[in-house]
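Take a look at subunit A:
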Amino acid sequence: MKSLLAPGHRGCAGCCDAMAAKFTLMAAGEDCIVVTPTGCLEVMTTPYPETSWDVPWIHSLFENASAVASGIEAGLKALGKQGTKVIAMGGDGATMDIGLQALSGAFERGHNITYVCIDNEAYMNTGVQRSGGTPYNASTTTSPAGKVSFGNPRPKKNMPAIIVAHGSPYVATTSLAYPKDMIAKVKKAIEIEGPTYIHCHAPCTTGWGYDTSKTVEVARMAVQTGLWPLYEVEDGKVTKVRKIGNNKRPVEEYLKMQRRFKHLFTMEGGADEIAKIQAIADKNIEEFSL
Partner candidate 1 sequence: MKIVPGAVCEAGTSRVNKTGGWRTFKPVYDYDKCIKCKLCELLCPDSSVLPKEDGYFEFDYDYCKGCGICANECPKSAITMVLEEK
Partner candidate 2 sequence: MKEIRIHGRGGQGSVTAAELLAVAAFADGKFSQAFPAFGVERRGAPVQAFTRINDTPIRLRSQIYEPDYVIVQDPTLLESVDVASGLKDDGVLIINSDFDPEKFKLDTKAKIMTVNATKIALDIIGMPIVNTVLLGAFAGATGEIRPESIMEAVRERFPGKVGDRNAQAIMKAYEMMEGQK
């Protein structure tokens, strides 16, 4: 499988967006059109007159990628052009926050598109501000830990469940730590007729605060703690789960790898907060029988 994301892009060393985009394109192949909303991925890959995309690609605005994808799909259909896959790829902010309405509309209308959310759990392009994807107690620049705050006071929005509720035929979670799993799921999503959704957990070296070499390691730890369950939902039913089994790790190990959770290990009451995060992981493990 050829990488259709050219080198020379301006992503940070160890960039999650580049990895997620590369995996997606590996699954999609050349006969696709990609839409990307505003975000790191768009900025780092397309500083005029250069582009890292070896497939047709369009950027429009922050909140409308799903609508643009809808129009591309409709346009291709009207012009009788068959076979070309339409893929939208957006960050957590563009997907879960500002772009949610357009996404909901596109999924409700049933366009034959695949949406890939590259979830690095904050607005990284603008400097690590809190988004609806930011997890409980993560410190960001707009939800900083402080004397009276443990950081973001709310858990992550359950985006895959929202898409499942739209009646999508295929929803899957993926992780950068499991590229072959991700490529297989994207491929499956693209092949299935109708609006399909991939939610990729994508650690960001800059925003989360870990060494550039650890992107995959951190991603793997999220899965092994149960904080990021990997599963597939087909026609509303969970059909496949990646078991953790004996590899199960306490959330503490995941949290201590990252600067954004550092305060939990230094602040009074931090242990209680870590226990709450452990409870989130345990609930996932129970819910998906991980």
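Per the selection procedure, all candidates are chains of the complex that A comes from, given by their letters.
Worth a mention:
Keep in mind that, in the parts below, contacts are C-beta pairs under 8 Å (C-beta built on N, C-alpha and C of every residue); 3 or more make two chains touch, one makes a residue touch a chain; residues count from 1.
Not measured: the values here are computed from a predicted model.
One candidate from 1 or 2 touches subunit A in this complex, that being 1.
The residues of subunit A lying in touch with candidate 1 in their complex are 3, 5-16, 18-19, 22, 45-55, 179-180, 205, 211-217.
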